[in-house]
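The structure that follows is given in the form of structure tokens.
Yeah, one chain of the complex is gone here, protein chain that is, but the others are all in their spots.
Moving on, here comes chain A:
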Amino acid sequence: MILEVTDLRKVFRGDFVAVDGVSFAVPVGGSLAIVGESGSGKTTCARIVAGLERATSGTIQLDGLDVKSDRRARARVVQMVFQDPYQSLDRRQTVSACLDEVLAFHTGLGRAERRSRIGELLELVGLDQRHAGVLPRQLSGGQRQRVAIARALAPSPRLLILDEAVAALDVSIQAQILNLLVDARAATGVGYLFITHDLSVVRHVCDEVIVMRRGRVVESGAVEKVLDAPTADYTKKLVGSIPRPGWVPARGGTRA
């Protein structure tokens, strides 16, 4: 297992239990979805695994690594892609500077080697040298999220947390990014902790799924099993709300 979370609890402000005894695991190169309505504690779990938040209790094992070890070592095991592609990149930093900073920090590569590695990373996420010298504001939301994925993959992590990573994107762009994630996992063997409130995107990217409600896991298992034959009432309700084919997404602000 690359990630083993056992009996995780998070209590905010002394009395609000956001995560209440959650356990899950991601096998090496595996892909686990955490689904549930907004407010069910998914992001809190992700932030604790990423080291952005401290658990109230419970254990987290990352690749056998002690999670209290230094942040640089942790960053080489687990990386994260955030929901908002518009603000998760430094607006003053070009794409290549952004990737180079990470490579210089995490790898012993020289300048020329980093340059070629940047080329590889861009290619991995479906961008090319034309995008290397531009600033985030010159990119679309989908392209920015590709850069964020490239940055997260730069230290060659074993686990990538994707917290609603496609939620802010247009539906057609979502599909592209989901395909990219499938390809990137095949190419690099990175594992995913894929967090979403939208069940319709789970099947494509994940092997396993846990369903969270009010900080607890209400159902877990293989994606096919849980989505095709849900047992918990809550899961049935969630599955029932997945849009059917022919449903027209009502979204504005289309940007490719």
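Structural remarks
In this section, contacts are C-beta pairs under 8 Å (C-beta built on N, C-alpha and C of every residue); 3 or more make two chains touch, one makes a residue touch a chain; residues count from 1.
Basically, contacts and distances are computed from a predicted model.
The unshown chain of the complex is recorded in UniProt as "D,D-dipeptide transport system permease protein DdpC", chosen from "D,D-dipeptide transport system permease protein DdpC", "Aspartyl/glutamyl-tRNA(Asn/Gln) amidotransferase subunit B", "4Fe-4S dicluster containing protein" or "Cytochrome P450". Within the set A:R13, A:R54, A:R71 or A:R111, the residue that contacts the chain not displayed is A:R71.
Across the entire complex, the residue among A:H106, A:R185 or A:R203 in touch with the chain not shown is A:H106. Considering the full assembly, A:A50 is the residue among A:V19, A:A50, A:L127 or A:V201 that touches the omitted chain.
On the side of chain A, touch with the chain left out of the figure occurs at residues 50-52, 70-76, 78-80, 82-84, 87-93, 101-102, 105-106, 148, 151, 155.
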